[in-house]
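Yeah, one chain of the complex is gone here, protein chain that is, but the others are all in their spots.
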Amino acid sequence: MKASDTATASLDARAVREQFPIFRAERAKPLRYLDSAATSQKPDAVIEAMDRYYGTINANIHRGIYRIAEEATAAYEDARRRLADFIGARSPRELIFTSNSTAAINLVAYAWGRSQLEAGDAIVLTVMEHHANLVPWQILAAERDVELRFIPITGSGELDLAALPTLLADGRVKLVGAVHISNVLGTVNPIAEIARQAHAAGARMLVDASQSVPHCPVDVQALGCDFFAFTGHKMLGPTGIGGLWARRELLEAMPPFMGGGEMIREVKLTGSKWNELPWKFEAGTMPIAEAIGLGAAVDYLRSLGMERVFAHDRELVAYAMERLREVPGLTLLGPSEDKRGGVIAFTLDGIHPHDVATVLDDDGVAVRAGHHCAMPLHEALGVPASARASFHCYSLPEEVDALVAGLHRARKVFAR
Amino acid sequence: MKASDTATASLDARAVREQFPIFRAERAKPLRYLDSAATSQKPDAVIEAMDRYYGTINANIHRGIYRIAEEATAAYEDARRRLADFIGARSPRELIFTSNSTAAINLVAYAWGRSQLEAGDAIVLTVMEHHANLVPWQILAAERDVELRFIPITGSGELDLAALPTLLADGRVKLVGAVHISNVLGTVNPIAEIARQAHAAGARMLVDASQSVPHCPVDVQALGCDFFAFTGHKMLGPTGIGGLWARRELLEAMPPFMGGGEMIREVKLTGSKWNELPWKFEAGTMPIAEAIGLGAAVDYLRSLGMERVFAHDRELVAYAMERLREVPGLTLLGPSEDKRGGVIAFTLDGIHPHDVATVLDDDGVAVRAGHHCAMPLHEALGVPASARASFHCYSLPEEVDALVAGLHRARKVFAR
Amino acid sequence: MSGASGGGMDDLYREHILDHYQHPRNRGTLERPYITYEDTNPLCGDRIRMDLNVRDGKIDAVRFSGTGCSISQAAASMLCEAIEGKTLDEAKKISRDDMLELLGIELGPVRLKCGLLALKTLKAGAYGMTQWPGEDEDA
Partner (left out) sequence: MSGASGGGMDDLYREHILDHYQHPRNRGTLERPYITYEDTNPLCGDRIRMDLNVRDGKIDAVRFSGTGCSISQAAASMLCEAIEGKTLDEAKKISRDDMLELLGIELGPVRLKCGLLALKTLKAGAYGMTQWPGEDEDA
């Protein structure tokens, strides 16, 4: 399967699409789903893997000695192994299942942040962070009197790395956090370079990989980061599951986050000993079916090949940018096609993104409108909200055509 | 549907069982699943509700304006409403979705505990708590120099309430936490009375309802508690979802727990304003499919009638106790049949519970062996581990017969 | 379950909505308002501020400002028109359903919050009510 990761033939999105039940469902108007950055659709293989768990081996894991419990345990840990391998982890022990990216980042903020940061320390983030990689640090910053600093963006929607050395200069920065691919601008950020500078300044590097793991090949070793968060539902997997990868030494040194069953080794009334990695951070009954579903999603993505998935995204985004430029009064946000993934946000003169989305919905075109959980970025861009189209392996050029047609229609409705 | 909650005709477990795919699955030996206290099996209705979401309306919620996003939002909030109603909440706003009971209790420990408790305060728990309602408080206690006190158990495995007034006497207790139905002893605890005493002493009352919500009628108003945690996978619902109910005033006053999208109202680089209840506590993309699945589980349980489910559990446990007493060398743990739910733990002289479970597994009988995440309770009982059988609506008396036959066989194997 | 465009897009963008959106009544701010309150829709960033002057228990001037979609802005415009000249008590009685009737369209759960933002802001400003009007129905 790994071989196909580097295959060069392009993705047959039409054939892929057939494997997603939502596109086969009967409906009044065909679904043109252009909101994969919010959540991806799920292939049969993922849904079936979960149904198979529930329908044949449903049991709680790690403690049951009977056959289906052992099978469920093996399936769950197997999913961890596949996921760890998918992102280039050295060991599955470095891969902690969480309920989503947000929980993964909060885990770092609570378990690592609360044990490592003190008054006077600083954290560097970027202006283009999703709230998930901003609010946890704001809460911590307020609690601990830690300073937040921000890498600004350039006019073209890229990180202004020229500002980074100054931000790091006083040696007070303990963590640098950055989104790998922006969920609004589509910008692919130079993580390896940021990580290099962070480490040189004695800081740890956290990557919000929510939009990269689902769409392009990733390798935590090559990125050189310390913490790496992602979420299952955007990578063709189910809701309710995500992951945190972190360097083993860091995880070993961190206190646990949530207390409960499974994360302990020994409990007395007076105190407890923690379990080993990764279970130290997995309290209570985990999303077992969801982990198994996510494992199936990884298999499915690998069978497509991540290089090809990314190439497909980029072809569509290039086509979309070309077509969108035809629409009068439309402003594209973010960098040129060669610097971005399959996300394109825009505004339309005189028509609020909500109204754009509503008109488009009437044609079955699903785009997102609002601030996309990136309010500070929108403030920096000087727009209160934007409309956003985003792609995945099942997206088709005619969906872009429907989007463009809908935008022309919206202009007509509001020109009355 | 509500009418059936009080129906008197008994449950037709054989017909119920047919609606659970795991019991229809072909296997070498029939599955005799006696581990429902660890996790319950799932009826078709629950699995299908999730498949329907993934296959027809899969979209992220709350922010999407297009049709399937609005349908997904409605389905998710509808599930919340049904669940709130199921436990007697005054408003769905008091019902927060979490990933399980453990996360629900940790939410209280972090958001309420960290903002309310200071050095010198005390928390009263019970010796029969599951680690989920013990370890989060141990972590907090160590961090804040808070004292943990414990309600002991009597020789028959009930809470020794005579000790409670003394534990509460010095007015330093801020929280009393107790399991509603013990996952080992099956004991149904007198929550309303404990809550009354807790409140009289100025303390809040937290109930770990992980084993009660799935098995008997519950009403948070009648219990008179302040926090109430439960978990989806034990109540015929999916993994990856659970709930915390709490009094609105408490939730309003609490700071948020996890930071991220959805839990905020407004984010600036310098700080954020929180969203309203319940979303203030729901950061990031929630387990959407799982909430919908849990809503279907509630409908299913209601269609059976919770009184009938509980009566069925109690009939089986009475039968099991009678049959288990036939087995030489077997010791039953916990109170008499009239004081317990559908859980029965025991030890067998000279045979470790693991070995008991392995021998039973050979007959397809699935029981749990170990400390059942209640190490301090086992210490109090003076046994390192126990074997446990537990029931739900699909459990049958012949499964008890198979258990008893297996125990006789185990004795033979180890008598060699 | 009805989507945003339950009644179709053309229904949603009825003449009078577009008219209020493109030619808002009472848009602006008051210099020294007796009551002023601003609120946002956390889901999309729509923002409405309502300024009121009250004389002899009657709302004798009302202005709204802010940014947002046609539904939220038209709703604010319509609400201003509806309460000008009314007593505060009368204004307080305006319900979620009254607001939806003014709008005259069917709204799905997400855009409902756009349609009710002005009313919510008014109620919070006028008598410190901090919940969604009819909250549990649209929770």
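Chains here go by letter, A, B and C, matching the order in which they are written, and residues are numbered from 1 within each.
Quick note on the criterion: contacts are C-beta pairs under 8 Å (C-beta built on N, C-alpha and C of every residue); 3 or more make two chains touch, one makes a residue touch a chain.
Bear in mind that the values here come from a model prediction, so they are computed numbers and not experimental data.
Shown chains touched by the undisplayed chain in the intact complex: A, B. Summary of contacts with the chain left out: across B:369, B:389 or B:402, the touching residue is B:369. Note on the undisplayed chain: of the listed residues A:12, A:219, A:249 or A:266, the one touching it is A:266.
In the complete complex, the residue from B:24, B:325, B:354 or B:408 that touches the missing chain is B:354. Taking the complete complex into account, residues 62-67, 69-71, 73-75, 77, 80-81, 91-93, 264-266, 275-276, 278-279 of chain A touch the chain not shown. Residues touching the missing chain, restricted to chain B, are 352-355, 358-359, 361-362, 369-371, 375, 378, 384-385, 413-414, 416 (touch as defined at the top).
To be clear about the criterion, only the chains that are shown with their structure count from here on.
Between the CA-based centres of chain A and chain C the separation comes to 36 Å, rounded to the whole angstrom. Work out the mean CA point of chain B and of chain C, and you get 43 Å between them. Centre-to-centre spacing of chain A and chain B amounts to 31 Å, using the average Cα coordinate of each chain.
In chain C, the residues that touch at least two other chains are 3-5, 43-44, 111. Of all residues in chain A, those touching 2 or more other chains are 354, 358, 361, 369-370, 375, listed in ascending order.
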